[in-house]
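Yeah, one chain of the complex is gone here, protein chain that is, but the others are all in their spots.
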Amino acid sequence: MMIKVFVDEEACVGCTLCVDECSTDVFEFDEEKNLPVVKREKECFGCFSCLEICPAEAISHEDAELSDNYYHDDYALDFAGKLTPGTPQQVDVKNESEQKKALGDLGIRLLSIAAVFRHTLGGSMPAVGTMAGRTLANQLPRYHEPESFQEVLEMAVNQFGPSWDLNFSTDGDQLTVTTKTCFIRELCSKENIELGGDLCVLFYNNLAGYLGKMGGIRLKLESMEPGNDQCVYRVKTFQRKKY
Amino acid sequence: MKAKVSTEWLSGCSGCHIAVVDLHEKLLNLVDSIEFVRIPVLMDERGYPKADIGLVEGAVRSDHDREAVLKMRESVDKLVAFGTCASYGGVSGLGWLYKDDAILSKVYGGLPTTTEADRPEGAPVLEHSVIPIDEVVEVDVHLPGCPPHPYYIAQAIKVLLGEKGAVMPAGTVCSQCNRKMEKRVGVTLKKGAVTAPEKDICFLSQGVICLGSVTLERCRAQCTNKGVACAGCTGPSIAVVTEPHLDIRNMVAKRMSLLTDIDETEIRDYIAKEAKTFYSYALSSPIIYKKPAVEIREWVGVK
Partner (left out) sequence: MSKLVINPVTRIEGHAKITLDIDDAGKVNQGHLQVLEIRGFEKLLEGMELFKMPLITARICGVCPAAHHMAAVTAIENGLGVKITDTAGRLRELMYMGHILHSHALSTFVLAGPDLLLGLDASHEQRNIFELLRLKPDAAKKMLRLRSIGQRVVEIVGGRGVHPVTSIPGGLTSAPSAEEMTSMASWGSEAVDLLDQLSIVITEALKKLEDIRDSLDIPFSSMSLTDNGKVTFFESPCVVMNPSGKTDPVFDSGDYAGYLTEHSMPGSYMKSVMLRDGDRPFFVGPLARLNVNDSFITPKADNLLAAYRTKKHPRTSALDYVEARFIEMVYCAERIEELSAKGADENLMVGATPGAGTFIGMVEAPRGTLIHEYRTDDEGILTDANLIVATQNNYAAIDHCITGMASKYAGTGQDELLMSSVEFALRCFDPCLACATHASGQMPMVVEIRENGTIVRTISRGVK
């Protein structure tokens, strides 16, 4: 289907940035009207560079999905709808089959990324997960620094839900992590992929990097028990900082 | 029958309420179709009467605020987050960066006119942060703006009353700005500036950071048309809200570097370094702080 491109002439400020940005020369600039004109609409392949660069948000597209569904945050889309009541939204976040498709899409991409990591990094692959977890800990939106390791665990439950339904239990320096809902597991069972593979390793290391950074502790994985209903990770913890 | 409107004021400055009064004589037209049943600044209170539309100004800062916004939600049909503080935390939301203790130490003891260890005894406990109201209650409409232009206050009420022709447009401040975006060479980045010499030319073209292109327009572009670069007081544009990879910093840097010969990295670094200035109105909202491209705490240097 051909994508249609529209310019809101009222809103346009005549900056010509869309003309420059478009890699397929869809626009030409009309100096007289001080407006970009859609000249070669059929060349548009929906990269949305013009939409992104337009300072006035004057450009819109029809018959093109803004971006893949998995990419969107329900909250943000809902929020945008409430900022502009009465204007129809481009993406229907409430559509369950769309969501399933999106999650599956994301899962496949993650699986291929994990495979690439394994091929290029070999034994260093888990470190990628750890690094990602630490970065996440730095960027985590939080109101205040956690005052105890227990609080770190509570934060993790909030942060990782609802993609992963996490449960933590501690006994001295032993930490047991149980995951129930997990979209990776769902995907693996659908695609007949064995559990406990690279993606599971990356997932665990991501979580461990996060907990370690947040809680000032070191974690050592002692056993990993993947299962069809839940996966259990048994971990030994070493304190690095005192609360 | 007249639609009933009820308002509440949480942690904010009352400016949004004043903006309602700033409809001037148009307020009297509005009062023809609506009836205010509760306005705390102007009327003695009578609890929370039932109303069709509820306007809540300010963010949630204390238990009192939390309780008040819950009561508003119960008593009104449609709840409007009224102003940037209610929608995003606003300037009050800067408190999100600090523990209470850091704020109180500064205010009681850290100033030239204070003495140390002089905290007020028995003052009420604060919430551990400043949060936008939609973290506490379901919001039906967001009407950000610091304050929203009276024109949009009237528009929002009309939209809620289902009046034909009333719209809440999705455009940015640029869509109402009269300045011309022009490509320039030999321009340097004017750090710390709030205005530029040429009145009819876009601030970005003149090397001054203006947040107009990443800010939703609920202001009629009053600042830029009167010579002051946009500070982003209405909060992020629809593109920034909906697209996780788009952010204030990278979008402004990209546009400015395309309009001038200033290096994109220089602009990005500068905006990150002065993040507290450029993100001051919405940083306590997940819309901003959850963005993968945003590292507010690191940029601001508050852990």
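Order of writing sets the labels: A and B. Residues in every chain begin at 1.
Everything that follows uses one rule, which is that contacts are C-beta pairs under 8 Å (C-beta built on N, C-alpha and C of every residue); 3 or more make two chains touch, one makes a residue touch a chain.
Please read these numbers as outputs of a predicted model, since none were measured by experiment.
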Displayed chains contacting the withheld chain: B
Candidate in contact with the missing chain, chosen from B:Gly54, B:Gly95, B:Pro144 or B:Pro286: B:Gly95
Residues of chain B touching the missing chain are 8-19, 21-22, 24-25, 36, 40-48, 58, 61-62, 64-65, 90-92, 94-95, 98, 102-104, 106-108, 110-115, 118-124, 126, 146-147, 150, 191-195, 199, 219, 222-223, 225-228, 231, 233, 274, 276-277, 280, 300-301
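Definition applied: only the chains that are shown with their structure count from here on.
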Geometric centre distance via CA averages, chain B-chain A, whole Å: 26
Chain A contacts chain B in the complex at 8, 10-17, 20-21, 51-53, 55-58, 66-67, 71-73, 75-77, 79-80, 82-87, 138-139, 141, 143-145
What part of chain B is in contact with chain A in the complex they form? 81, 96, 99, 128-129, 131, 134, 139-142, 144, 156, 159-160, 166-172, 174-175, 177, 179-183, 202, 204, 212-213, 216, 237-239, 241-244, 246, 251, 254-255, 258-259, 286-287, 289-290, 292, 294-295, 297-298, 303
